[in-house]
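Every protein chain of the complex appears in place save one, which is left out.
Should a chain be cited, it is by its letter among A and B, assigned in written order, with residues numbered from 1 in that chain.
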Amino acid sequence: MKKLIVLACLAFTSPVFAADAEMGMVLGTTIPEVQSKLTEMGYEVRKTEMEDGKIEMYFVKGKTKGEVYVSTATGKITKLKFK
Amino acid sequence: MNKRPFPKGKRERRALTIAAIILLQALTAMFFVGDVFFDLRAGNDLDVIHSTLELIAALALTAGVALLMFELRDLFHRMAEMDVGLQAARGGMADLINTFFDDWQLTPSEREIALFILKGVDNETIAGMRGTAQSTVRAQSARIYAKAKVDSRAQLLSVFMEELLSSEDTGAV
Partner (left out) sequence: MREDKNSDCGLSRNRSFAVWDPLVRLIHWSLAFAIVLNGAILDDDGKWHEYVGYVALGIVGIRLVWGIIGTRYARFGSFPPNPFSAFRHFQAISGDDKTIHLSHNPLGALMVYNIWATVIFLGVTGYMMGTVRFYGFEWVEELHEVAFGWLIVSIVLHVGGVFFDGWRTGVPLVKAMIDGRKRVPADRQIK
């Protein structure tokens, strides 16, 4: 029973270690959605653009930076470039 | 006819080579320093030995660049001086030639032909360049030699060479 309660609590707490973006991951289909999902994952969004019909965001996290492209249809990451 | 036997060409090539090496070495040194800098900035675990070696290499290259820069500067200034000397000599030569031609009272045509002769151009080519016959050139040359009191091409040239090569205490050789 205790194990179940601990597990249930864990399921509802916000992540201690932010997740890392990966190809194919679903972020959202609109700019605000994608941006808030990224922020939740610990990324700071610096710039947002639409390119080739995809949502493009420039992000920074810790010492890494890069760009992510998200499809507006599926909400998945189609391209991920770390710099 | 336009031979350039002077070492000038060789010196210029050397100067250019030195300049190229300066540029390459300086950029390489900057590359090594940049490498260390970017590694530091990215916060990666620095391979201290690697970075130290890069900095030493950069130092060595910079020393090379400094040395080569002073070398190039000297070389260029020496070339420029030689140049000035050469142009002065040319000016002097021009004056010398003019003086003798005036003295001999050469006509404008004769002056032209005499110059060709001094430069070693043969009669056939002179005739071609002036659009006259070779016999005309031969006749004109004969008049030039007479005015200059010489007998041949070689002697005409020697008039000037003697002037240039004579030292003060010897008179006519």
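Assume a residue touches a chain if its C-beta (ideal position, glycine included) is under 8 Å from a C-beta of that chain, and two chains touch if they have at least 3 such contacts.
All figures in this text were calculated on a predicted structure; none of them were measured in a lab.
A.B. asks: Going by the touch rule given at the top, which residues of chain A touch the chain that is not shown?
C.D. replies: Given the touch definition above, chain A has residues 46-47, 58-60, 63-65, 83 touching the missing chain.
A.B. asks: Touching the missing chain, which residues of chain B?
C.D. replies: Residues 1-2, 12, 15-16, 18-20, 22-23, 26-27, 30, 34, 41, 69-70, 72-73, 76-77, 79-80, 83, 87, 90-91, 93-94, 97-98, 101, 108, 111-112, 115 of chain B touch the chain that is not shown.
Just so we're on the same page, only the chains that are shown with their structure count from here on.
A.B. asks: Using mean CA coordinates as chain centres, what's the chain A-chain B distance in Å?
C.D. replies: Here the centre of chain B sits 69 Å away from the centre of chain A.
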